[in-house]
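Chains shown are a subset, placed as in the full complex.
Per-chain numbering from 1; labels A and B assigned in written order.
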Amino acid sequence: MSLLKEGQSGRRWQAVILAGLAGVALTVGAGLAMVTTDTAGFCGGCHAMSEAVLTHSQSVHSKLSCNDCHAPHNIVAKIPFKAAAGTRDIYVNTLGTVPDLIHPVGNTLEVVQANCVRCHTSTVMTVNMDNKESCMSCHRHVPHTPRKPISTRKAADV
Amino acid sequence: VEPVTPVYKTNLPKEEIRNSQFEKVFPLHYKTYLRNDESTIMTEYGGSVPYNKHDNVNPLPEGYKHAQPYLKNLWLGYPFSFEYRAARGHTYAVDDIMHIDRINRYDEKGGLPSTCYNCKTTMMPKFIEEHGQDFWAKDFNQFRQALDAKDHTIGCTNCHNAETMELQLYSEPLKAFLEADGRDWNTIPRNEKRSMMCGQCHVEYYFQKKEFGPAARPVFPWTEGLDPENMYTYYKGHGDSTIKGFEGQFYDWIHPVSQTPMLKAQHPEYEMWSNGAHGAAGVACADCHMSYKRLDGKKKISDHQWTSPLKDVNLNACRQCHTDKTPEYLRGRVVDTQQKVFDQLLIAQEISVRAHEAIRRAAEYAGDKPASYEDLMIEAREWCRKGQFFWDYVSAENSVGFHNPTKALDTLAKSQQYSQKSVEAAIRATGFAIAKDLDGDIKQLVPPILNHSRELMMDPEHMKSHEWFKYLKVAPKAPLIWDGQTRVAPAGAAS
């Protein structure tokens, strides 16, 4: 298990160097790119993301863009984050091996969690928010409905 | 942004223990707290009507279809045989203990130690402050008028620090266990605290024997583990029994019919839950029994009505996590499990009754006995004790198995096996002479005891109404002294 993780992050590090340029171009190119590259349309352009896009589209948050959750809101933090994450995604997808199971890695959960709180502050500020690991401990369906039968969220790739 | 945990400054004194004082500070929480007064709604197997848990004959509120008819038989000779009801809300805790027939209200002495107060009131810190560790062994009745039924019933300070509302332990036995276990309250994650608050009371306990520390102090038998097998091992020590074959073992009482040193299990919700599908996954008691509500339409607060989550037709508590499921589906899953568990419970109960009866007959058997008679009788009593404890672990637990379906069913299968072994050992002890007499429908052999109470015990006619009563002494007539917290007979009225 841990061995495998090491292998993957090794590849990721390589990814940042190798595909760095492409990534930077894609993610910090222009203001327009900044918005485009946040959307479900952009993320979903990639095959590996199809399940996430599908389940997202079925969720209450379907009007949000992916990076409303998946990138830091603060623009100073957002740009490097997007560059690194985007670079990795692209590298793994084109040159690497897409794993059988895509798990949130690194600080993904923290980033997402911060976004939940950002939008829902008034709802949650009256209770103790460190009572669970994350919002998803209770709101397990947000937004990728992992416990739904697989046939309602996945099929083999053609 | 890190989530900010609210901290409060209540401006209440640290020692505040009156529930009413929290209303002004937390009106919304208090509103939900008062809903604990609801005591009429039932679910299929649970709910809040305090019916008699052995009465499957009368309709609500006296009895209920899913009652176990043999409770009074199985607990004969122990206060539980006088009265045992389904639990209702925390706001009734003091009121209910004041009226329960388990405590003798016909005598100056209640016959049970003040230990009982541990889980009924916010008064404990005060009691301990005043009486120290001598408190426990004092007679219950001595404190009947020391507390206010509403202001001191289970409330805010059983779980919260009055100044800051931080979660805080008050329960002496849980504090003692954690300390012995080397755990520091301040380093325990909040998620665990959300269950430990309930683990202060919704647990198996016993009254400590004086050989082991302050007499009658409540102790949780957990050092071997939380499963029934672990507790049974625990109780093999920690006692003062001198009964042959049971030396040094703990027992709650001796069953008069089978002369077996028995164990009583009480509400092991925490233990049952701990390694079930939810408990193991970190789903806390508060997640299901205090799930957030939005009373003012916006902000969440923890619901302080502790009751069955199935009372809510929408099962919102469950659907915070099981969002993809309908309420009907989830309710169906719960009730399916409960039905299986309850049916097995009824069967385990009957074999346990048969064990007592078998031992009784073997003990009274006058014919030729094998050389190993004494050993076999010890064996029969040991299996009887164990079988009944395993049954009670599930029976006394209040979720009818839902908190841990596999452990509940496994424990009941074991109970049935142990009680059956008891019957077999007793038969063996008579060289199989009593096998024939013991055969047949248990309801014919040993009818359920439907009525019994301290008052009925004073009635010689009643005491002739069941074969098993002959092992009890008729109690001397005595007037009622306590009606709840009101003294209704002058001091000295009882002989």
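The definition used in the following text is that contacts are C-beta pairs under 8 Å (C-beta built on N, C-alpha and C of every residue); 3 or more make two chains touch, one makes a residue touch a chain.
Note that the structure is predicted; figures quoted are calculated from it, not measured.
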Per-label copy numbers for the complete complex work out to A x1, B x2
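Rule of thumb we're sticking to: only the chains that are shown with their structure count from here on.
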Round to the nearest whole Å and give the separation of the Cα centres of chain A and chain B. 48
In the complex, the residues of chain A that touch chain B are 113-114, 117-118, 121-133, 137-141, 145, 147-148
Listed in rising order, chain B residues that touch chain A in their complex are 1-6, 190-191, 194, 282, 284, 287, 292, 294, 298-302, 320-324
